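Up next is subunit A:
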Amino acid sequence: MTLYEHDVIVVGAGGAGLRAAIAAHESGADVAMVTKLHPVRSHTGAAEGGINAALKDGDDWHDHAYDTMKGSDYLGDAPAVETLCKDSPQETMQLEHWGMAFSREEDGRVSQRPFGGLSFPRTTYAGAETGHHLLHTMYEQVVKRGIQVYDEQYVMELAVTDEPDPEDRTCYGCIGYDIKTGELNGFIASGGVVLATGGPGQMFAHTTNAVAQTGDGQAMAYRAGVPLQDMEFVQFHPTTLPSTGVLISEGVRGEGGILYNSEGERFMFEYGYANNDGELASRDVVARAEVTEVNAGRGFENDAVHLDMRHLGEERITDRLENIIHLATDFEGVNPLEEPMPVKPGQHYEMGGIETDENGETCISGLYAAGECACVSVHGANRLGGNALPELIVFGARAGRHAAGEDTGTPQIETGPSARIEDGDVEPPVELGAVESTSPVADGGTADDSPRSVVEQTLEQERDRVDRLMETDGINHADVRSDLQETMTANVNVFRNEDGLKQALRDIRDCRERYQEVGVSDPSRTYNTDLIQTIETRNLIDQAEVLTLGALARTEFRGAHWRQGYQERDDEEWLKHTMVAWNNGDPDLYYTDVLLEGEDKRYEPKIRSY
Partner candidate 1 sequence: MAEHYSSFSSEDTRWLLQRVTAVFLVGVLAFHFMLLHFVHHAAEITLAGTTARMSQPGYFVTMVLFLIAATFHGVNGVYNALVNQGISGTPRTVIKYGLTIASVLLIAQGIRVAWVMTGGNLI
Partner candidate 2 sequence: MSTNVPDTDTETHADTDAQPAPQQRRLAKKRERREHSPQSETSGDTDQETVELKVFRYDPEVEGKREPRFDDFHVPFTKGMTVLDALIYARDTFDSSLTFRHSCRQAICGSDALFINGAQRLGCQTQLSDLEWPVRIEPLPHQEVVKDLVVDMEHFYEQMDAVDPFFKDEDVPDGLEEQRQDRENREKIKMSTRCIWCGACMSSCNIAAGGNYLGPAAINKAYRFVMDEREDGDVTQERLETIEAEEGVWRCQTQFSCTEVCPKDIPLTEHIQELKREAVKNNLKFW
């Protein structure tokens, strides 16, 4: 056991974490990154499309903000959205100044391309691998600055004091488990802890997300007392390969790729899902059409439909979509020049997350979140393509600076239980939350409140947890996890109805109970991935419950959330953010206001049609 002390601890080294660390370092803080994967292994590397930024003449951040609010189906908070759009150009240029290999125009300036839902071609890109370049460019800057990175160090829990009201609590650090040696370490942060742990895609059986995307940050913050916001809004991508979930970009349909069902029909038109746009309709529309086809018995093996681009001709395909040929052959064993590619919808992005304000701060002092794990609320009910990467750099930087003690202005977004406007009104079919009575987050509040003692006590508690898991002669977590994934995929997918959601809650409860019996069968302390994944599974269960609960309560159709029997967006009743707080093991559902009031205008909800 070792205790490490730094001003700022950044948990997670994807785009958001790296940006936060660099910002904190530039503000003069002694910063360290703690990450379960080596930084360049983070899933930010998988992003293909690009970074939205109003950079060029003729474009304006106001337009970007307008597009984003509309795209969010008016569930984005205007102050956050405006910050995103205002800061994005500067942050994107910063990447260029750090040497990022953007694609270029004839005149040597960075290229931008059009993207769905944007009124201007403002998606700045680097080939078909923007995320890869962004990730590596920022990691390079971390190396340049000599920022300490503790890699293959799994953060298990946050060290937080245990005052009754989360808003009074303070986060003093976190507990890391050194994957290579099996040692537990305490990380003390005098300035703050920034969570940047990415999305929770592994809740679903079929996802474009990496295996490491288990949303640990959300789960840890949730248990520490920060509410999770708008978790029911999950983006599903319509074209992913069935055996792996690897994403086949919109580009294929953009170039003229056609979707067929097993009867050989071009269903987007034949069944009237989108008579104008056909295959080019928005992600959620196409995803729902595909599932409808499969449910009607017109699908192929593995619940897939076919995406055919052979008619485009080999030349055009190799010219514009070369990477798709590689993806389909490498990951599905299908040569798209010779046969159609099987595709199906897959979980892609979690719009919700840890509730934060524009500075990335949560209601617990000293605890920050940025990136996909956070919900400042820029994506609302639906994320526009190309808006996640700017979120990473804009809010990553802000969180880093603020944690390092810089003044980044007073936030307009209120956080924590005091922002509550009304209580949730829903009857879950089973009890939620903790199975056994849990101990408070940390016992630090009692003895003395020194950061060191809070961290040390949390460390003891986590040591017990590890020992218990290692000693239990129990079932394999993988069984629980796969059951969770199946029920989420079956019931909380692109189509949702009351019965299904209730069933999911029951199944989640069942998973929770079975999780009590889980044990780690690998007895080794060296690189014990069995243990790590077992802990992750617990985190998935917590979040799945929050997500499903929010979805059950929300009886409307907004953005990515479709509810049977409620086919309209209901601004009267549902123009509000869903919040779920762990509440020491007894989850509490409530709502907060959506801020539509911008700097100089109000974003009036309009029908979202493209």
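To be clear about the criterion, a contact is a pair of C-beta atoms (placed from the backbone, for glycine too) under 8 Å apart; a residue touches a chain by one contact, two chains touch by 3 or more; residues count from 1.
A word on the picks: all candidates are chains of the complex that A comes from, given by their letters.
The structure displayed is predicted, hence computed values, not measured ones.
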Request  = Pick out the one candidate among 1 or 2 that is in contact with subunit A within this complex.
outcome  = 2
Task = Show which residues of subunit A lie in contact with candidate 2 when the two form their complex.
result = 37-38, 40-43, 45-46, 55, 89-90, 93, 96-99, 101-110, 127, 129, 132-133, 136-137, 140-141, 143-144, 180, 210-212, 241-247, 301-303, 327, 329-334, 473-479, 482, 486, 490, 519-530
